[in-house]
Every structure is written in C-alpha cells, then in structure tokens.
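Only one protein chain is missing; all other protein chains are in place.
Labels run A, B and C following the written order; every chain starts at residue 1.
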C-alpha cells in the first residue's frame, strides 16, 4: 500500500499483502482514462475557483508528463500510482490538491465506465460486421434449399439464407440490449467522493460533460456503490454467447461428414494428411467453449456483488477483470466468425439423400386440402398411408404417381381423388415447397428477399447511430484536450481570461 | 404421448416415459393463453377463408367448452391436451382443422410470451410499490443522520433518506431493464409453424394483433427457436436480486444488536422469550437466500439453451418452470419488503458512540482549506496530528478547542491558526456535515429533497405507462372476446356478413 | 410463526410473513425422520436420567400418535409443527421436556442427513442399474464396429461395447464420489443444540448410534453451521449430470437420420405419421435439459451459503429444496436411461459409407512400419500420397492393390515395397483394425472382454457394500423401534429395569 494513504497510523507495508490485494495488472488499461478524469476534474476545480489557476495548471503539467512516465507497479492500484507520480512532479502541496472533491471510490467507477464505453462500441461494431457477413452469405443462398431440423431431426426444407437471417435477427436483439445497457453505463459518478460527495462547491455536471458522459449518476451512495452496470453488461454478453454458441454448434454438426451440409474453410479447421475424412472444426470448438466462460463470469461477478453491504467494498475490484475477459472473448469470437463466413461452402444437393425427401410430405397433404377440398385430417391420413406404403416398397415420394395416390385415397378413406402429375411434382419438390411457404417470415425467396432488404436497413441505422456516438465521444475528448492545451500554453497573465471563456468551450 | 400425433407409426405409449417428459404440471398456468391463441388463430383462418365459417364456429364452440372441461393431465403437454379435447367435442374432421397453419412449436412460444407479459406487468407494479415505500420512509428521515459505511467501516455521516434513495435509483434501473425486455417479449411467433411457416395464406399480423402483441416475430426459424427472451428476463431478475439482496444484507447487519441502526418490526422477525437480545431477521434472510435461486436459475436456463441446435428442441420446455419460479421469488420478496418498510424503526442517536465522531474529521480539514486558505495536504496533516493527540488522551473531536487546534497546527506544520469555536462546532457536527455535503446527489437535506421530488415524478410516469400497457392488453382481450361472442351468437345465415366486418372490429 | 417460540415478547403473527418464510412444504418429507430423531433423543434423555422415565414414555406415546396426526401446515417448519402436536398430546409440562438438550438448529441438520442418506442409497442403486444395462448391451456388441469420433469427426473404428464401457467407467467414478460423500453425510449433529451444546449431561454418541449414524459431527458450531455436505452432494450430482448429458448428446446425434448409428426405441421417442424421417429423441432431450438444472442448483446452494456468517442462518432452509430436486432429476434420468438401453438398436453396417473407410488409413501406415521396417514418418508420407491419389480417382481404401501401393511408395519416397494382398486387407478392414488395437483399455474384443469381466466384479462389489449399508441402517431403525416399543409396552414397575438393559440393546 502506498505510504500516501496510510499516513503514520499503520505499520510497515508488506509486499506479499500488496501483491495479493493489488489490482494494478488489470488497472493498466485504465491509465489513460484516469489521466483524463484528473484533467477534467482539475479543470472543473479551477473553473469553480476551488483551486487557484496557477495550482491547477501545475497539476495539468504533471498529468501531461505522467502519461509517458513509468508508474510504480508495486502499488495497490492505478489511482494511487498516478497520484504518487503527480505529487512527485508537482510537489506535495500542489499535488495534494488533486484530491480535493473526489475519492478513489468515484474515480474508479468513472474510469471503468469510460473504458467500458469504448469496448461496447467496439463490440457493437463487431456484431454489425457479423450481421453483414451473414447477410452477404445469405444473398448467395436465397434459393439454396437445406433441411430444416427440429430435435436434430429433418423437419421441413428451408433455405440457407432463411437460416442465416435467423441469426441476424438474434444478433439484432443482442445489439439492442447492448445499446440500452450503454445508456446506463454512460453516466458519470465523479464528485460522489467516498460516498457523500464533498463540501467543496464542485459542479458534477461539468465533469460529466468534459468526460463525454450523457449525464451524472446522481445519488452519491448509488454512484460509488452500484455495479449493476457490470452485471448487466456481462449478462448481455452471456445471452449473446449462448446464441453464438448455437450457431457454432449448428456449423460443427453440419460440417460433420455425416451431415455434410456445409464445408468449413481449410484455414479455419484442422486436418490430417492420412485421415481425409477429418476436418476438425477447431475455430468453432473454441468459440463454443469460450462462450461458456462468459456464463461463468456472470456467476463470478454476480456472486461477488451479492450480499455485499451497500456502497464501496474492495471486492468490487475483482469483478473488473472478468468484465474485460468477457468482452474480449465474445468480441474475438464474433470477429472470427465474420472472417469465416465468406469462405463457408454450402452443399448444393443435400436433398439427394432418399429419406430426406419425405420432409415435403406435409405439403402433399396441404395440397389435397387446398386444391381438392379434402378435410385437413383426411388428407393427413391419406398421405400417412401413402408414406407407409412407399417405405414398405423402398420407394420415396418422387415415386408417387396420380394413380398410386388415387388408389391409396380409396383404400384408406374411401375417397376418389384425381390429382395431376404437376401438382404432385410441385408439392414434393423441396424448392417448390420453400417457395410455397410464403407467410411473412417464411423461407420463400420472396419473404427472404423482403427480410434481407429490411435487415440491410437495420444495419445502416445501427452504423449511423454508432458513428454518431463515436463522433460525440471524440468531440468531448478533443474539447478536453484543447482546453488542457490552452491552459498549458497560456502564460500566467492570460489565464484569468481563459476561465471565463472555458465555460463556453465545453 | 397422445395417440393424436404418433399416428400408426410408433408403438404403444409408456406411462413412465410420458410422466418423465411431460410438461403438463408447469403448463397448467398456460391453459387460458392457449385457448386464446386458438380463438385468435381460428378467427384469422376464417377471415382468410382458409377454413369454412361453419367449421370455424364449431371450433370456437369447442374451445368455449374446453375452458371449464377437465383436461387429460396424463398427456405430454397442454397443447395436445387441449387439442384432444377439441377433437372430442368437434369431431375429428373439424377438430383437425385447428391444426392448419400452426404447430406446437409456434404456439408454445406464443403462450409463454402471453403469460410472461402478465407476470412482468405484475412484477413492475411490485417494483414501483417498493420504490414508493422507500420514498415514503425517506421523507420521514431527511434529517436522520446515520453513519455511511465503506468496507463495512464507518466512513462519513449521511442521512437515512439518502441511503434509501440509493435503492430507489437502483430499482429504477431494474424497472428500465424490464421495460426494455418487455418490448422483446411482446412479439408474436404465431404462424411460424414448426419452423417454416405454412403454405396456407395465413396472416400473421392479424393473429398478433388479436392477441395484443405489438408485432410479429418475423423470421420463422427465429420465432420457434429463440429463447433469449427467457434468458434476458431471468438475467434482469438476477441483477435485481443482487441489488435486493444487498438491501436485505444492510438491514440484517444494521438490525444486529451491535450496529443497532434499525430495528425490524416484530412481525417480520422472530425472537425468544428468554433471549431478549435476539431478533432474528427471518424475512430478510429468506429474501437474501431466495435471490440466490435466481442466479442459479439463470445458469439452469442458459446452460440448457447453450449448444442446442437451432430451432425447436424439447429441452426448451425445461427452461419455463425456472422462469416462473424466478418471477415468483423476486416478486414475493419485493412485496415483503414493501410491507416491512413502513414499520422499520430507525435509531435516532446512533452518533453518540464515541469513535463514530471522528467520521467528520475530514470536514474539519476541509474547513481549514476553505476558510483559512491552508493547503489541502497541510490541513490534512494538521487534523491527522490532532486526531492522534485526541486518541492518546482518550478524547474525541467534540473536545477540540480553538486553542488545542492552534497548538497542534503550530507543532505539526509551523502554522499559526486562529479558528473560532463555531467553525469547529459546525465542522464536527454530523448534521452540519451532512448539510455541507451539498453537491448534486449528496446527502444534504436540500439535495435529498430535490431527489425525492424527481423520484416521485419517475413513479408517476412509471405508473402511467404501466397502466397504458394494461389498458392496451385488456382492450385486445376484450376485442377478441367480443369477436368470438359475435361468431357464437350469430346464426348461420348471418355469418357470411360478419367475415367482412370482422376486419374492422379488430 | 408458532406462538410456542415467540413467547409474549413479540406481537401478533402475520399469515403472509409465515407463508413467505415457511419451509413446511419442503419439510413434509422430513416428518418421519424428525419423529425418529425425537424418539432417539427422548430415549437418550431417559437413559441419562435427564428426564424421568414416566415423562419420557409419555413423550414417546405422543410421538407415536403424531406420525398419523394431521400437523398444522400453517406453521413455519416441521419441527415446530411436531412440537406443537406433542405439547397438545402430552401437555405443556411434559411436552416441553422434548426441548431439553436440543434445538431446531441441530435437529434440522440431522433430519436432512437421515433423508439424504436414503436418497443417496437410492441414487447409488440407480447408478449400478444403469451400469448393468450398459454392460448387458455391451456384451451384445463386442464385435459391433462403429466409428469413433473426435471433434465430431470420424477418427478411428472402435466397437460399440468399447464405447458403452467408457460410460460405465465414468459412472464408477460418480459412484465412488457419492460413496465418499456419504461418509461425511452420515455423521450426527444432534446435541449440538443452538450452537453450544447444552449444560445437561447428554450423550451425543448414543443419539448418533440410535439413529444409525457412523459417528458424531463433533464441534457444535460446525455441526449446526456447516452445509458443505449439501454443496458436495449437489456438486457430485452436477458432475454426474455432465457425464450423463454427454451420453444423451451422443445418442441424440447418432440417432439422427444422417449419423444413423443407433435407432432409439419407439416408445422413448416421438414421431409423425407423415414425416417418417423423424424420430424425436424426447427422453434424451429432457435428460440433457434436466442435467442443466443441477448445475444451476449448485450455484443456487453455493451462492446461498457463501458469505453467510458462521453457525445457523435461516438462509439454510432455502438450500434443501434444490438438494431434493437435484436428486430427483438425476435419479429419474438414470432410471429412464436404464430402461431405454435394452431396447437401443445399433446399426450393424455403418462402415459402408465410402469416406468412413479412410478411418483405417493409420493402420495401413502402421503395418508398413511394423512389417516392412519403413520409418514411421515415411510410412505416413506414403499413405498420405496414396489417399490423395485415391480421392482424386474417387476410389477408397478397399481399392488399394499391392501394385498401387508399390507405385505410390516409389513415386513419393523412392522406396521399393512388396506388400501382400492379405496384409492390405487386414489393415484396412474395420474389424481387423479394432482387433489389432489391443493395448490395455483398447477396443479389441479381447481387451473389451477383459474390461467387461472386471466391471462386473465392480458391480458385484458395489452391490454388496450398498446392501451392507442398507442392512446397517435397517438394523438401527429396527433397534430404535423395538426399544420404543419396549418402553411403550412395559408397565411402570418394569421400566426401571429396562433402562439398565437398553444400553446393551443399541
């Protein structure tokens, strides 16, 4: 622990204890954000005339240098590490002022939020990229008929595009959830102090603004003591992970020699020179496994937080590494999938396998209902008997003739049916099946094209709103930077003027 | 398994197997929703002229009777159970038509969503009630000073109202999350069929509308195969549970004889006639424990879903019971807390304990900075020395005199200080401390009153939007009911006309 | 809450509170155990002359009647419920003595352990039954060659028996773990009181003995405050669940039309009359899903316990229902699988699929090393080139001739090879492959038979040790019953004598 905080009251510092309790390894990524927070805070302190302009500028100068300086990584956290450096550079009296009106408790939550904000934007970009890759692949497979499975049993034909779009929609909900979480992340705890704000006349809204937050996290106990924004983020990642894991699972199964619906690109799988039947889906297995980590991480962070007393407890620091790990796991998994998709080969003639043909039998039945006014249940019974007969004779649906159908209808239900060849052919052809399933959201090329169009619009909207937010954040960052530069550039005589104008800059 | 679906192809039904795979126990609560879905579906089929008006009305008649009839609970699920009953009542030919253009796969997801919708509204009402109870209690304690803890160590004085409001804000985020989840729950999968819609000219938007949904869950694979709406709900409940558990934990600790900050109402705790020091916080312990169930339930449902192939798998049915259990656990916990709060006694003079007084020492230091222009760090050093001296002499902050302060300032820092008695008194008085901490979101009565005002506005808004949604749902329910009644009431000759007008009714 | 414990100090009882905190629903199953505990405790109190013989007998009489009496289910738990009944029957003075030297805290833990003991024995029986079913099926498939998969890609041929035995071994470890856990479960907390034992001269060893425990759980704080025996049990169930889930997963995949390695029995799956390709593996899907519950339950119970203060907290009661649920889920899943196995059909000629043949290519290479002293890596290279050539010409391994092999060896490595037809045939034949893989634990019929033999010995041992333990428990139960009967039967004059002899009975 830094001598800074222990004062004279506690005994010597133990290295093993500091090593055990230190969060410095995980904190490193926060350094830039912590410096920005201190710049914004110092600026606000000057503007509010809580500290002298001269002192403030010296703090800014010390902060400027800290960015590149080597910090003492033997300390307990990045906050103390930076403060020590500032005091070393600006002297204890002035450096000590960095402390006024804030505490580690509000600062650490602010820093995590700034870093998380960036990571969320990065992740949302990756989601959109994967949606684009899925859509692009879907456009090539609007008429590629594949078996649709339920219970891992072939049910009815769909198109590969139809399947891919189902994942686009699932990812869209993931995106929506993250967007909503982002709103709760992007609020500023600064000024909440240890838990009770401060008696100095700080202006919390100004700090929030300078740091690009959309507002202040108001109640100061809540501001330092809440970590539901971490739980929420990890929960959303876990839900997304489950969806992504199902996509990986599908492709692993479909890539098996037995299913043979897709073929994974060579450089996303591994193989053996003398076992040509093998194409181990390594990337997908790692994706599937890594998504489990995020479920575990949710439990880690929720269990850490549960049953803690309100306000700040050091336990909090152990939640942050799993947040970063979860973000990295899911983001890298999405990126891998985005790269894999364009190279995924889809087998064109899966439906040649004999038994698969029966997957269109429901349509034969529906046709009898629609075209021949056979009651639904009777039609069902006729086709059931027909299928039984075909299997007994080792035939498939493509062997059905009007005559055979007529005969079965007579025997099983006493009905006289006169179905023409073309109607039978259309009913049992997988592509015709798909075309006929034209209710909204269905596999028919018409519906799929309609969906493709709207999903592309979604993508455009997502991209534009994401780019707006990035612009907003950059603007805030630039504003703070310019402000700091102005302070550093001006000589003492001009500093008084700046104060007045700075209000307008932000 | 019902003979209905097995057809002739599979062998005899085993009771033990049906018992093992049956979801009927958990399904019972869905019966009403399943009937409504079938009413809406039948209506749509008639309107689309997919089935004859006469047949449709017979189906509606059978559905009318099914509501009160005893279903066969030995079957595998409510859907089959109901269908058997309909076929029994309307005969196989007509009853079989209930099947056209839908499947168990879309129907079960629709039924869960209808039921979940109601439960979410009920839960949101409970959240608002607890917020109201917290606000009401807070209004009585705007000037009740209590120690604010960090690390379970007294840090600085706050007010009880300030503390209570931190939980109001946390609950508000829970409410927001549920509201957002609700939007994703309130979409209709009907018409997605087994996974590929249907070749009958159904109108999915009409079914959705009749059932009070805000729209259709479009992609049919996604519609039957997605359960992220369950994961999302349980995740949000888990996050809320963690927050509620922390509230329970605070009250358990504060109700201990040693902390003595609150006293639990007699009828929410248990006690012993000869151990008067005991007041076991039973309700709070159960709340704390039950919230753990929701974390476990998230894992149950996420692990069930993870790595499943896309579309429908029977595994899904095992997720639903934990959804209902989670909702009940959290809702009943919130309701208990809402009842407990009005009776919670808060100790008025907690600050009489000697060491607690030092929790205002930071303010003495701040006062030297503000009023006497002492540099922050120097002031800190002076007060540090002062505190050390006081403890050595078994004194507390209230024993500080201007003279003593002057002496310590001289000895420790060579400063000459002239502080008046009143400034010292104000600095070290807990209530004055609280009043001085007046930054936005702080514990000062002024800030707390401001927060109380806006939180009450939040409550009003929440209530009004909730009541709008309830009105919307009721209206849809009534519309469908009237429509069904009109069909049932009209004699055959008039039914043709109805078809045309029904479009206008919905 | 019962008036019994509240005494006069606390106010009226609230029904809603009691309902919320009551564990009575889950407690019902403990009633028999709680009565037994009270019988044993009363016996010990008489033997130790802590209570009068006459009073003790009256308590035993009241307990006798309680078993069939209706308990008040509106109370908070089974312990209070029973005590009320005893006091009602034996009067307050004598009934009150039931309390001496014990508390709910030790009694509840004892009751759970008695019930859990039974459940563990039941579960262990189910494990053995499944092992037997697997072994029986394995005996029929010692020479049934099936593809062995890694990464869900065909790797090398194994036998179905070899595969089944891998699950027998995994279950054996599950059994071992439960046996070890049983030792820690089967210790008696009685006499630990609320947490500090009692000042009455009780004899804890005697109570433990009368209840069939193998010993006393000594430290009284540990005795009432530990629940690691629940966590351990649920953890072991979760680990078993993961193994069982993998078995279910294998069968689901292999039952798919595409893999076609096994065919599920009709009455353990569901099908459609017009979609003959479908055979939904419903039982296995439910098994797979239900195992997820146990993972969730581990989190529920571990999170409940974590961070609780030492000794008893009411939170404990919320752990027990998930313990019972976990036991029921896994036991019923094992039982279903035991019933399913005998009817599982295994496809005999899976290896007819062309590409699968290459799975023996490694053996062709090994043969070159062994019989022709070709270096391992050179042999590998030759076979690699051979495979490439075959695929280019749409041939398989069965088309390899000595001539072709010779040619490829020359071209690729400059080697002159003279391999005879028989060596090639043996190398590439799946059954021969399996026979050659004869290292210990391998798929060769010889190894498999050896394993079958030892596994049957394991089963015999498991059964015998389980039956010993059941015998031991029954004996203890009978002893206590006889003792109680003797007390109830003897008239007052003879009771003194009994006391002396009772020590010898137990």
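Assume a contact is a pair of C-beta atoms (placed from the backbone, for glycine too) under 8 Å apart; a residue touches a chain by one contact, two chains touch by 3 or more.
Bear in mind that the values here come from a model prediction, so they are computed numbers and not experimental data.
K.L.:
Quick one: which of C:61, C:118, C:214 or C:311 touches the chain that's been left out?
P.N.:
C:311
K.L.:
Which of B:57, B:158 or B:361 sits in contact with the chain that's absent?
P.N.:
Result: among the candidates, B:361 touches the missing chain.
K.L.:
Please identify which residue in A:99, A:339, A:372 or A:407 touches the non-displayed chain.
P.N.:
Missing-chain contact among the listed residues: A:339.
K.L.:
If the hidden chain were put back, which of A:16, A:392 or A:422 would touch it?
P.N.:
Answering carefully, the residue with contact to the hidden chain is A:16.
K.L.:
Could you please point out the chain C residues that touch the chain left off the display?
P.N.:
Looking at chain C, the ones touching the missing chain are residues 7-9, 92-97, 99-101, 105, 148-152, 155-158, 162-163, 165-167, 169-170, 173-174, 176-177, 180, 184, 191-202, 204-205, 216-226, 228, 231-232, 235-236, 238-239, 241-243, 245-247, 249-250, 253, 288, 291-292, 295, 298-299, 302-303, 305-314, 363, 366-367, 369-370, 375-378, 380, 384, 388, 433-434, 436-443, 447, 451.
K.L.:
Mind pulling the chain B residues that touch the left-out chain?
P.N.:
150-155, 252-253, 256-260, 273-282, 285, 299, 302-303, 306-308, 353, 355-356, 358-359, 361-362, 365, 380, 383-384, 387-388, 391
K.L.:
What chain A residues would touch the chain not displayed?
P.N.:
Touching the missing chain: residues 1, 5-14, 16-17, 20-21, 266-274, 276, 280, 282-283, 285-286, 288-290, 292-293, 295-301, 303-304, 313-319, 322, 332, 336, 339.
In this section, only the chains that are shown with their structure count from here on.
K.L.:
What chain pair has the highest count of contacting C-beta pairs?
P.N.:
Max contact pairs: A-B.
K.L.:
Centroid from C-alpha atoms only, then distance chain B to chain C, rounded to Å. What do you get?
P.N.:
The computed centroid separation for chain B versus chain C comes out at 35 Å.
K.L.:
I'd like to verify one number: the distance from the centre of chain A to the centre of chain B, where each centre is the average of its C-alpha atoms, in whole angstrom.
P.N.:
About 23 Å separates the centre of chain A from that of chain B.
K.L.:
Can you list every residue of chain B that touches 2 or more other chains, as numbers and ranges?
P.N.:
Only 7-9, 288, 292, 295, 298-299, 303, 313-314 qualify.
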